[in-house]
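With one protein chain held back, the other chains of the complex are shown just where they sit.
Letters A and B name the chains as they come in the text, with residue numbers starting at 1 for each one.
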Amino acid sequence: MNHLVTLTTDFGNGSCYVAAVKGVLLGINPQISILDLSHAIPPQNLRYASYFLQACVPFFPSQTLHVVVVDPGVGSERAILYVELGEQRLLVPDNGCWTGLIEQSLQLHRVIRVTERRYWRPQVSTTFHGRDIFAPVAAHLTLGVDPTLLGPETSSWVELPRPQLVVAGTSLTGEVVFVDDFGNLITNIPGHGFRQWDDRAVQILVGDTEVRQRVHHYAEAPPDLPVALVSSMNTVEIAVNHGSAARSLHAGPGMRVIIRLTERAM
Amino acid sequence: MNHLVTLTTDFGNGSCYVAAVKGVLLGINPQISILDLSHAIPPQNLRYASYFLQACVPFFPSQTLHVVVVDPGVGSERAILYVELGEQRLLVPDNGCWTGLIEQSLQLHRVIRVTERRYWRPQVSTTFHGRDIFAPVAAHLTLGVDPTLLGPETSSWVELPRPQLVVAGTSLTGEVVFVDDFGNLITNIPGHGFRQWDDRAVQILVGDTEVRQRVHHYAEAPPDLPVALVSSMNTVEIAVNHGSAARSLHAGPGMRVIIRLTERAM
Partner (left out) sequence: MNHLVTLTTDFGNGSCYVAAVKGVLLGINPQISILDLSHAIPPQNLRYASYFLQACVPFFPSQTLHVVVVDPGVGSERAILYVELGEQRLLVPDNGCWTGLIEQSLQLHRVIRVTERRYWRPQVSTTFHGRDIFAPVAAHLTLGVDPTLLGPETSSWVELPRPQLVVAGTSLTGEVVFVDDFGNLITNIPGHGFRQWDDRAVQILVGDTEVRQRVHHYAEAPPDLPVALVSSMNTVEIAVNHGSAARSLHAGPGMRVIIRLTERAM
């Protein structure tokens, strides 16, 4: 039995809602080991949550249970899903917040709609399913409840539109998919090949701004100048050493990023 | 022996003071399981702390020890209390920060003034009792020290004034008791009955602003419009879907909220 339960929410760091979720989890199974992943997902930001999970979930030990409460539809008809994906287990609202994990080539074993009220708190509020449904269901799973008892298996769920990547002739057009706390812009443009290109042979545009320098790591970059490098997710990243690329370039998720190869690069 | 110790402070997320408290706890008893509830209680805000504890403490397993360091009087003559309340144990400054828990009908088993220096750090600073008194006392409790050794039992302690709720004829006058990280306004007006009232039969005022729509859950609300619903604490809540009611209505804790029933509702 893996007793590790991770929490990812948009409740805010130090929110009483996070504390209540922890109380309910441990109140049902005091052996649970709770690990905070984040409570600072920007409110209701499903794309952020999706990228966040993609960047960390695959590293966890087999059968870890990841509880994700980024849930603008709380109280409505939206479903709650129990998912087995690769070696990980998820408990998520059916709003696409786990799309980033689907995009990776992890094997999807099963998806269950959580409908059986027996594992919920007796009184379910319309505003706080994290406490009233997610936490008690997660706790029961760690106690060994068979997931098939949670509800019926399903083969349809909500997915977010995937970020676009267009290859046309010698240009690659992608977008910023994530801005980290340093203000670095993470794109969906693959980073392989990037290291080999000749500096004069490639043009990089973030929106309308040209990023003229490429580096291997942050410290190599002159201060205040936007540079391109390969991110830890192996995609193209735009950064400003000791500064914020997001602020310098007025850029955020969804902003178009173009890489053009000139003849030299071919 | 329950080795679970929760921490609630106003030290700030990532404060070195929190880290020092954790070090002292584990330095005395490495078996302690530390759970962060919040370190983002607004500085010295006892009312916030009081509501916070009320919203989460009752869910924890029996004999959990909750250490609360929201302590503007640190170093002064204010006492430190060890409390057994319902199935929970608290270590709190005697400044009323646990009033919210007293208001609930949990049974108060005993309150002890923590005076015995044997369980404190040898040198006690005047500015950091979290590290020098709360942490070592909590650690010793988890080692099985009998609470009666901590100091004398007491029957008097500080309580915060309780939020007012006035029922006069057909109107209920309460107040905002808490603003969560989404900007939702939680009031002390009971939510039962609320769902039955006819929309045209009830008038809701937050300060001088009328809230014209009631919903069952957030997603039902049109964007940018303040709505009323029943909170997860089963009281009346004012929210703005994908926005902040606190900002929209310039409202915060203590603001008056009135619900008037017209003839239709009677």
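One rule holds for everything that comes next: contacts are C-beta pairs under 8 Å (C-beta built on N, C-alpha and C of every residue); 3 or more make two chains touch, one makes a residue touch a chain.
This one's a predicted model, so the numbers in the text were calculated from it and none came from an experiment.
> Please pick, from B:A19, B:L108, B:L149 or B:V167, the residue that touches the omitted chain in the full complex.
Of these options, the touching residue for the absent chain is B:A19.
> Which candidate, A:D71, A:D132 or A:E237, sits in contact with the chain we can't see?
From the options A:D71, A:D132 or A:E237, the contact with the absent chain belongs to A:E237.
> Using the touch definition up top, pick the residue from B:D36, B:D94 or B:E237 that touches the left-out chain.
B:D36
> Could you please point out the chain A residues that touch the chain left off the display?
Within chain A, the residues touching the omitted chain are 2, 4, 6, 8, 13, 35-41, 51-52, 55-61, 64, 178, 180-182, 216-220, 229-232, 234, 237, 242.
> Since one chain has been left out of the picture, which residues of chain B touch it in the full complex?
Residues of chain B in touch with the missing chain: 11-20, 22-24, 26-27, 30, 34, 36, 43-44, 72-76, 78, 125-128, 131-132.
In the analysis below, only the chains that are shown with their structure count from here on.
> Any idea how many Å lie between the Cα centroids of chain A and chain B?
Here the centre of chain B sits 31 Å away from the centre of chain A.
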